[in-house]
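A quick write-up on the structure given underneath.
Every protein chain but one is kept in place in this view of the complex.
Chain naming follows the written order as A and B, and within any one chain the residues start at number 1.
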Amino acid sequence: MEQQPTNIWIWSAIAVLWLLPLLSFVIGLVLWRKRKDGLGKFSTLLLAVSTLLSWLIFGVNFGVPESLLSLSWWSVGDTEFSFSLALSGITQLLLVIVNTVSLLVHVYSLEYMKDDPGKNRYFACLGLFTFSMLGIVLSDSLLLMFCFWELVGTSSYFLIGFWYKKESAALASFKAFLVNRVGDLGFLIGICLIYAIFKTLSISELQGMVDAIQWKGEVFNFERNGELITSSPFMFTVISICLLGGAVGKSAQFPLQVWLPDAMEGPTPVSALIHAATMVAAGIYFIARVFFLFTPPALFMVAFIGAITAVMGAVAAISQYDIKKVLAFSTISQLGFMVLALGVGGREEGLFHLATHAAFKAGLFLAAGSIIHAMHRFAHESQAHFDAQDMRLMGGVRKYMPTTFLVFLLLALAISGIPMFSGFLSKDAIITKAFSWASAEGGVRWIVPMLALFSAFLTAFYMSRLVMLVFFGSNKTPGLGNKGGLTENGKLITIPLLVLAGGSLWIWFNWNPFGQGSWLMDLVATGRSTISGLYLETTNEIPHKTIAIISILVSLTGVGLGYVMYDEDEHQAIAELEEKTTKPGFWSELSFNNWYLNELYDQTVVYSFNQLTRASSWADRRVIDPVVNLTGVLMVVASMVVGWFDKKVVDGLVVLTVRITEFFGNIARSFQGGAVQKYIAWSLFFTLLVVTWILIK
Amino acid sequence: MMNYLLSLIIWTPVVGALIVLLMKDRQATAIRWISLAAVLLQLAGSSILLFQFYQFPESGGSYSIESFHFVEKADWITMDLGGWGVLSIDYLLGVDGLSVPLLWMSTLILVIGMISSWSITKQVKGYFALYLLLSSSIIGCFVALDFFLFYIFFEFMLLPMYFLIGIWGGIRREYASIKFFLYTLFGSVLILVAMIGLYISVSDPTEILADGRLVRTFNLLHMSDPANFIAGSILDPTYLKEWGGVSIRSLAFLFLFVGFIIKLSAVPFHTWLPDAHVEAPTPVSVVLAGILLKIGGYGLLRIAYPIFPEAALDYSWWVGFLGVIAIIYGGFNAMAQSDLKKLIAYSSVSHMGFVLLGIAAGTTEGYSGAVFQMVSHGFISAALFLIAGVLYDRTHDRMIENYSGLAEKMPYFTAVTVFFFFASLGLPGLSGFIGELLVFLGAFQSSSINGQVPQWMAVLATFGLVLSAAYYLWTLQRMFYGRLALREVAWKDMLTELTNREWLMFIPLIFLVLLLGIFPHFLLDLMNGSINQMKELVFENGNTIIQSLKSEGS
Partner (left out) sequence: MGNSIYLLLSAFVFSAGVALVLTRQNVIAVLIGVELVFNAANINFVYFNALYPERLDGQFFALVVITIAAAETALALAIIVKLYRTYHTTNLDEISNLVEE
């Protein structure tokens, strides 16, 4: 419970490892347009230092309770928004994962992006991404986390649209940012609601309040600075669901998963780093950080979203022909798995899967990239034009690229949940947890572990399909027969692959390949109270062995089925069968088109969005402006009326006066004809008149 | 000299304008440099002001002339009106934490607008003289503490603006300028009516003549104290006067409110803005969006809210509602535009909605957010219009669909554009985010603190973030990404990278947007005290008046 006194050395090390990627970004920004080659190597060096430091911290600070670093940032009114960072088990783990994968991707990119003219920009963006991702990991303040959350989204935007000249890449980056933004609204609303109730955004302070929570019948009572705060469980559910929205966007969960497959337009190392290992896992990390706020109803929702996503992603992965698309849908499915784990209360299991998934999915992407790179090179050499990512054009790659094949095979086994690999350990832990959760409450909850098992089966199936199509059988690359063939890539590419493959072995996580869980789970556990923990649910531990056996069987069935179906000869037969039935099956179409989600959104959300756009533009041009113009016209008409009135009536009166005056004036004028004698006559007349008047009087 | 700093800042451009008028039209270069010197002096003056302000202690206590600095007071018009009392109009200037950020922002934007005006070649003398007059009246608005003086400056802005759009504008400039003029004049008339109502209702408590007659004053600070209203006068807060079922005080508030939100270009009084922007030359757009809109928001906070706090509290639901409507409606309209400048204009409408929402929320966060948003939008929108100007200068075309793949041709320009687009769509780390965040924090809190704005409005307003992301990124995608394709082949040579002069305009803005985004306390600390004062004033006076009216009613 007590927080460690701030350790100056640890924190300076963190500051250094955090700011090095930023330095890489800034330098990249300056050198952006210069055609210098050194930047990539320099960035890689910076990242290597950063990675080394994070491993050091991991070792030195192992098992040390959470410590905080809080600097004053800005304040408004009496509320202080501090720049607060937290270092705990989960942070250390993520620091290591992010930095390591980022370093490997940097190394890999040195070779992969060697000939790209925009590689300085590329490394700069990688630096920005790594910096902001580390920011998410380190933040203790939700506000700070949101800032970096948006920044990773932005760097992801730049990297997806890295080849901006390609229309599809530009469109994909736009879509990714926008869909993420929708999810982020949830995050933002959640932050605002938390702030409105608790007046703080610090996770550790919130955790402190939850620790000291008082459960008073219908309401929760919290204490903050001696002030009593009351809130209803319903409010907490709302907040949790809002926060979940952020995670759903970033981690590509149902219903916002549509952006991730498109995001594959970015360079493959980027897909490995951002869209497989780290950024998309930020949603899981985020929920894990604020897990203590989630109420049981919210967690129920989390579990179902996770389960649905896991199955939807896995189904969509089955029928893709683009190798990166398969992996993308697989990522969606695996992320769903992690979310499912969180939903069933398995915070630690989810994070464990995050860690193992980071290694094997990054490895899978990089291995796929290795093949794509070789295909490109071959296309370039043989001056053929074909889609370098189409699996139908691969086949038999095993012979040409042995290292890649080995790595890919190991990693595919890992993701399929075969024992002796990390994937088995984490998946098994999740499924066990899900079964325990379901059996405790029963009813509709049984759907969740069933879906989990089903998606585990599908995962094994589509991975074995992928391996069969790409590595086995005969090669189908156009023009391969006569002109050499695919060749293995250089060391800069293979070494990261081997490292990641090595990282997917069981031994790092649990000495027993069939064991339960991992020491990592103890590392990331907080041991603090949670809201959901307040609701005393009956627990029912399902024996781990039973589940392990079931999940191994399921995985093996999947692998076996894939092997049989996509074995060269069998596959030929199936393909021929498919060709005969001219109409592809409903299910395969559904799978290939990712459940028609894109089309659905186009028809509903995008359509209504466009309609609204049109409507408001119409309102502006046809309603408001005409009203304004009408006012203008009315003013002109009114002024015309006034003008008429002025001319005819007012002026008329004036004219009348003038006429009258003129009339009299004319009379008077006649007196002054200039004829002297007339004057005299008149004066005489009037004198006489006066005299007469005097006399009469 | 320090004592007259505000006057110096106001009148320097007038002197400059006089010098410019004495020169010959063909001495264009000299005219430009003199004008630049005038606005630079203004900037220097306001920078001194700003740095002095960081030294001052945060203003506390009640809202009065003591909370202002650099106060200048001189009798301007004094007229003995016999039994009616004495009419007194003062030349009263002063700044507090609310006006200083806006003041400094304005002087900077004026300098940038001046640099951007370098390319004006038509009737140079007239242009620069008008520009200088404009800059003087803008500053006057932010520092005047006498309603009459404020009104003079407020009105005087119209004149140069009208000509600047009407003479140096685009094809439909006459339509745009007359629309602008009529709109704002309509608002001004409403403000004038309210001002006259206040004039006959408020007396100066510090000066009472020996024979007991009252001194009528236009002093805004006196107006903000309900005790200074003459008992039984038309706007007397202590008892309710109604006119057609609406209390006259509410009516006066609404007049001020409408008058100011026309300037702020809130829906439905916004349609002058896109037209004015499209037709105005770039520097005028910069000033219009960067500064003029803010005078509306400033007027609300400085005049409408403190003087009629109870009406303000009464109508806060509607104020917030208008804000949300502006955010959403402006966003959707921006989506629909095919003219880059119009798009930016509608995005301004949308962003000014946040100001209204923040003010309506009535929390410290909301007020701070509103002011922060105004300052940050000042920088960002100025840059956005400069961006549109960069393209327009080169090709005389602003249509989005006529460009594609500019990133390849003008990479640095694209980088600058991306930077400001992201700043405007509220990317954390850049200033636009902080303003919007504060408004959201304020709006979400409001229902539990003071019940001014319901939470669903805040939720609806967050949708504005998606909209802004949508229209900016869509524009990026259409204009800058993809293959280079232009409407005319010849443009390929015209579209050159940013010139040094253009960099000179963008760099300070980039710096400021970053600075305020990462270290918002530079701005927040400056205004915190004044914002708190203002909030307390509005709520204390407002609730007191509401209470007294209630007890009278029962």
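In this text, a residue touches a chain if its C-beta (ideal position, glycine included) is under 8 Å from a C-beta of that chain, and two chains touch if they have at least 3 such contacts.
These numbers were taken from a predicted model, which means no experiment stands behind them.
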Chain not shown, its touching partners among those shown: A
Touch criterion as defined above, residue of A:A384, A:V444 or A:L684 at the omitted chain: A:L684
Missing-partner contacts on chain A, residue numbers: 673-677, 680-681, 684
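Here is the rule we use: only the chains that are shown with their structure count from here on.
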Between chain A and chain B, centroid-to-centroid distance (C-alpha), Å: 35
Residue ranges of chain B touching chain A (in the complex, touch as defined): 179, 182-183, 267-268, 270-272, 329, 332-333, 335-337, 363-365, 368, 405, 407-408, 411-412, 415, 422, 427-429, 433, 437-438, 440-441, 443-445, 447-448, 458-459, 462-463, 465-466, 469-470, 473-474, 476-477, 480-483, 519-521, 524-525, 528, 531-532
Chain B contact footprint on chain A (complex, rising order): 32-33, 73-79, 143, 146-151, 154, 157, 161, 164-167, 169-171, 173-174, 177-178, 181-182, 184-185, 188-189, 192-193, 195-197, 609, 612-617, 619-620, 624-625, 627-628, 632, 635
